[in-house]
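Just one protein chain is left out here, and the rest sit where they should.
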Amino acid sequence: MNWVGHYNYWVVIFLMMSGFYVVISRGNMIKKLLGLNIFSTSVFLLYISMGKIHGGTAPILTDNPNQVYSNPLPHVLILTAIVVGVATTAVGLALVVRIQERYGTIEEDEIRAKDDSL
Amino acid sequence: MSTYVLIELAILIPACGALFIAASSRIPNLREGVTIATAASLLAVVAALYNRADLFTLPPIVLAQPLRGLELQLSAEPLGLLFAGIASLLWLITSVYTISYMRSNNESHHTRLYVCFAIALASTMGIAFSGNLITLFLFYESLTLSTYPLVTHKQDYDAIAGGRYYLGILISTSVGLLLPAIIWTWHATGTTTFNAGGILSGHIGNGGVIVLLLLYAFGIGKAALMPIHRWLPEAMVAPTPVSALLHAVAVVKAGVFCMVKVLLYVFGADMLLDCGGNNILVALAAFTIIAASLIALKQDNLKRRLAYSTVSQLSYITMAAAILTPLSVKGAVFHIAAHAFGKITLFFGAGAIYTAAHKTKVSELGGIGRRMPWTMGAFAVACLSMIGLPPAAGMLSKWFIMQGAFAADNLPVVGVLLLSTLLNASYFVPIVYTAFFKPDTTNHRHGEAPWPMVVALCATALLTVALFIWPQIPLNLAAQLPVKGG
Amino acid sequence: MIHLPVALVVIPLLGAAVCVLFRRSFIAWTVALAAAWSGFAISILIAVYIMKIGTLSYSIGGWPPPWGIAYHIDYLNSFVLLIVSGIAAVVMPYARTSVNYEIEEDSQAYFYCLLLICLAGLLGITVTGDAFNMYVFLELSSLSSYALIGMGKRRRALTAAYQYLVMGTIGATFLLIGIGLLYNLTGTLNIHDLAHQLAVNNIIGSHNRTLLTAFAFIIVGLSLKLALFPLHLWLPNAYTYAPSVATIFLASTATKVAVYMLLRFCFTILSGGFIFKLTLGKILLIPALAAILIASMVAIFQYDIKRMLAYSSVAQIGYMILGISLATPLGLSAGILHLFNHALMKGLLFMVMGAVNYRIGAVYLNDFRGLGRTMPWTMAAFVVGGMSLMGIPLTAGFISKWYLVQAALEKGWWPVAALILIGSLLAVIYIWRVVETAYFNPAQEMEAESSGEAPLSLLLPMWLLVLANIYFGIDSSIPVELAGRAATLLLGGAS
Partner (left out) sequence: MEVFIDIALLTLLCITAMAVVHIRKLFCAIMLLGIFSLLSASMFVNMDAVDVAFTEAAVGTGISTILLLLGMSLTNTREKRPHYQPLFSLVVVSITGAVLVYGTMDLPAYGDPNASIHHHVAQRYIKQSPLEVGPPNMVTSVLASYRGYDTLGETAVILTAGMALVALLGMRRRKVLPMSSSSGCGDYHDMKDHLVLRIMAKIFIPLILLFALYVQFHGDYGPGGGFQAGVIFASGIILYALIFGLEAAMKVVGYPVLRVLAACGLLLYGGVGVACMALGGNFLDYNALAHDPLHGQHLGIFLIELGVGVTVFAIMVIMFYAFASRRGHTA
C-alpha cells in the first residue's frame, strides 16, 4: 500500500475535523456557522480529490483525441453542494440575527440561562 | 331474533343506553327512566339468551379482524351467561337504589354517574361474552377506565388519590402482566380463542405453565389476589351504589370470572392437574382468604370491613376453581352468584345507613336495628350468607367447595374453610349484634332510608334466600362447564 | 400515467413558485391544497399500479439509470409516499385556520411556499433511485423545515430552529461523506447500480474498510436526521415551538422519510441488510431501547404537552429502529408498519394540540383543565390518539406493537418484548395525565369567547385521522400487506 498516495485525503480530513470541532465546541452561533462552512468546504475538497486524475485536464473538450480528462461527475455534485452550503449559511444567519434581536445575545450558554430563568 | 343478534344486543343495549342517558341529561326524570328501561331490557335479553337451546354450540361471532389470526370475537358459554345474568339482574336493582341514593344525598354530576354505569355494564357484558383473550382484555380495560370516574365521583383529594391507586394498580397489572401472558399464549399456540379443555396443552412445558399461571393470576388484578388487593379498599371512596357495583357485581366478579375462564378454557383442567400448577394458586388463594379476614376484623369503617370481606370471599372462588374437581368448580360458580347477592345487600345496607343516619363506622351503629328494622334485617340475612349458614345461598357454595376439597383429598383447604368461617362469623356477627342489642347512642332522630332503597336491599336479601331454595339455574349452568367428570 | 411519479415532485415544487409569485395568502393556500390533494391522488394511483403490476421506473431526461437520475418505486417507496402525501392532504385543509391564527398575514404565503417545498423534498427523497439526488432533496426539505420551525411565535422557536439547522447540517454532511465514499468505491450513484456493483466486484464480502466507514457515516448522519437517541436533542424543542401546522406535518412525515432512507441504504444497497447481520444490528438496538425507555420517562415529566408528545416521538422512533434492527421479515415489517401507524397517531395528537392552542393560546397541562367539557370533540380525538399511542387493541398503534412484540419473541428476545410493553405502560401514564386533567379537573375561569369547541375546519381533518386510526386498527390488511411485501423485498436483496 502506498501511504503517500493518500496524503491529500488525510489533510482534507484534518480540515474537515477542524471545522467539525468548531461546530461542536463553540458556543457562539456565528462561529458555529463558520465551522460548518469549513466542514462542508473540506468535504467538497474530498469529493474533488476523488475526481482528480494525474495528468488529466479540466473536463472541457479539447482537440487532442488522447487527452485524459478528470472526472466531471464530482464537479457537478459539488456545484450543487456549494449552493446548498450557501443556502444553509444564509438561513442560519437569518436565525442568528433574529435570536440576537429577541435574546440580546448569540452565545449558547447565555441563551440557555435566559430560557431557564423564565 | 337470532341468538347472534341477542348476544350483540347484550352489549349494544347498555352502550346505546349510555348515549341516551347522556342525551337526556337535561331532564332528570327522563334520564333515570332511560336508565331503568335500559337495565330492564338488558335483563330481558339475557333471560332470552338463557332459553336458547343452541346457545353453547354456535361458532363464535367475529366482529373484526385487525390482524390475521387475531379476531375480536364473541361467544357464549355457561359461565359467561351466568355472569351476564347476575350482572344484568343486579344492575336493574342497583339502578333503583342509585336513583334514590343520589337524590337523597344531594350528590352532583348525576348524568356522568349514570353514563359511566351504563358503559361499565356494557364492558361487563363484553367480558361475559368475549370469545377470546384479546376481546376479553379489551373489555377488561374498558371496564377499568369506565369505573374510574365512578370511583373519583366526589372529586375531592381522597377520591382522586384513591382513584389513582385504583387505576394504577389495575392498569399496570393488566398491561404489565396480563397482556404479556396473552401474548405468550398467542405466541405458543397461535390462537387466543377460548376452548373447552384448554388451548395450551402440548404447547408449553411444566415450568412455563407455572410462570404463565402466575402471570394470569396476578395480571387479573380485579380478582384481588394478595398482594394485588389494595385497590379494592382504596376504591371505597366511591359513593355506595358504586361500591356495590364494584364489589359485588361488575368489577370483582369480572376478575374471578376471568380467572375461572382462564383456568378452564385456556389452561384446561386436565393439563393443570397433570402438572400440579393449580396447587400454587390454591395456596395463594388460601393465604388471601385468611389474611384478608384477619385485616377485616380490625376495620372499624363499615365499608372497608366489607371490602376486605370481599377480598377474602373472592379468593374462595379462585381457590375453589383452582382445586379443579367438578364439585369445587360447581361451588366456585355458585359462589359467584351467592356472593354477589349477599355482598350487594350488605353494601346497600351500608348506603342506607349512611343516607338515613350519616354513619360510616361499625362502632357507631348501636341500636340502629330498632330504627331501621328492614335494612338491618336484610343485612343480617346477607351476613348469614357470607358466613355460610342456612337459609342463605352462601351455605350451598361452601358446601360444594368443601365436598370438592374432600374429593381432591385436600385437607388443608378444608382447614382453611373452617377457619375462615370462624373469622367471617367473628367480623360479621358483631355488626348485627351492635345494631340490634347495643344501646342506642345517637341523639339524631331518623327512621328508615327512602323506600326505593329499602325495597332494593330487601329484594337482594330475598334473592339470597331464594337462591338457597331454588339453586337450579346456577347449578345447571355450572354442570355444563368443562371439568373432568363434570 | 407514465409521468405520474415525476408529477408527484414537480407539482408541489412549481406550486411553491406560484405561491411566491402571487404572495396572497388565500391563493397560496389554494395552490398548496390542490398540490397536496393531487399528490395524494397520484400516490394512490402509484400504489395501485405497484400492487398490480410491480415496480415502476422513470428515467428523468430520458437518460437510462446509471447515467441519468431515475426514479425507482417499489412497495417500500409507494408505502412511504402514501404516508407523506396522505398526511399532507389532511394537513392542508387544517392549515388555513391554524395558520391564520399563528402566522402573520404578511408571511402566510411564504409559510405555504416553504410547506410545499418541504413536501416536494420529502416526496423527492422517497421516489428517487439516486443516492446523491436523495441528499439534494433531503437538504431541500431540511432547509424549508428550519425556516418553518423558526416561524413559531415564541422566541425559543428560533433557537430550536438554529439547533436543528446545525445538527441537521452535520447529519447531512455526514451523509454526503458516506455517499462520496460509496461513489468512490463503485463509480456510480444509482442505488440499484450501487448494490449491483458492490456485489459484482465482491466489495461486500471482503470487509472493505471504506465500505464500513461509508456506512458508519451514513448511519450516524441519518440517525441525526431521524432523531435516534441520543442524537435526538434537536427534536423536542423543534416540535414544541414550531407553528402547529409545521409540527403536525414534520412530526408525521420528516422522521419517517429519514427512516426510509436508512432502510434504503442498509437493505437495498447492502443487499438484504447484510450490515444488520453483523454487529451493527446490536449497536442500533441499544439506542433504540434507550429511546423507548428514557424518552418515555422524560415525557412523563413534561408540562408542555407538545413537548411531551415530542419526547414520545423520540420513543416511537425507537420502536421503528428496534423493528428494523431485528432484520427479520416480521421485525422489518413491524418497523415499516409503525412508520405508517405513528404518522397517523402523531398527526392526530399534534392536530389536537393545534386546536387547543387555537382556542386557549397555549398547551400547558393546566390549560387542559375542563377541556373535556368545553371541547368535547377535540378531547375525544385526543383520547383516541392517546389510545393508539399506548397500543390499545382496535387502534392502529396496537397492530404495530403487536407485530414488534411478536418479532422480538420470534428471536427469543424476551427482555426486549418486555421493554416494549413497559414503554406502552409509560405511554399510558403520560397520556393519562392529560386525559385526567381534561375530564376530571374543574375548568378554570375563562372569558366566554376563548372557550368553546374548535372550528369545523380544524375538527374535520382531525376526525378524519381519528377514523383512520380506528379503521386501520380494525382492518389492517392494506398496510400490513404493503409493509410485509416491502420487508420481503428488502430482505430478498436488490440483485
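First chain written, first letter: the chains are A, B and C, and each begins at residue 1.
We take it that a contact is a pair of C-beta atoms (placed from the backbone, for glycine too) under 8 Å apart; a residue touches a chain by one contact, two chains touch by 3 or more.
Quick caveat: nothing in here was measured; it's all calculated off a predicted structure.
Colleague: Considering the entire complex, write down the shown chains that touch the omitted one.
Modeller: A, C
Colleague: Just name the one of C:73, C:88, C:179 or C:214 that touches the chain not displayed here.
Modeller: C:214
Colleague: Residue by residue, what part of chain C touches the chain that was omitted?
Modeller: 3, 6, 10, 13-14, 16-18, 20-21, 23, 58-63, 66-69, 106-107, 110-111, 113-114, 117, 120, 124, 132-133, 136-137, 139-140, 143-144, 146-147, 150-151, 177, 181, 183-189, 193, 197, 201, 208-214, 216-217
Colleague: In the full complex, which residues of chain A touch the absent chain?
Modeller: 1-2, 5-22, 24-31, 33-35, 37-38, 41-42, 44-45, 48-61, 68-80, 82-91, 93-98, 100-102, 105-107, 109-110
Definition applied: only the chains that are shown with their structure count from here on.
Colleague: Between chain B and chain C, tell me the centre distance in angstrom, where each centre is the average of that chain's C-alpha atoms.
Modeller: 46
Colleague: Spell out the part of chain C that touches chain A in their complex, as residue ranges.
Modeller: Chain C reaches chain A through residues 132, 135-136, 139, 143, 146-147, 150, 155-156, 158-159, 161-162, 165-166, 169-170, 173, 176-177, 180, 183-184, 189.
Colleague: Per the contact definition, I'd like the list of chain C residues that touch chain B in the complex.
Modeller: Result: residues 392-394, 398-399, 402-403, 405-406, 409, 417-418, 421-422, 424-425, 428, 432, 439-440, 442, 473-476, 480 of chain C touch chain B.
Colleague: Name, in rising order, each residue of chain B that touches chain C in their complex.
Modeller: Residues in contact with chain C: 64-68, 70, 72, 134, 137-138, 141, 149, 152, 155, 160, 167, 171-172, 175-176, 179-180, 183-184, 187.
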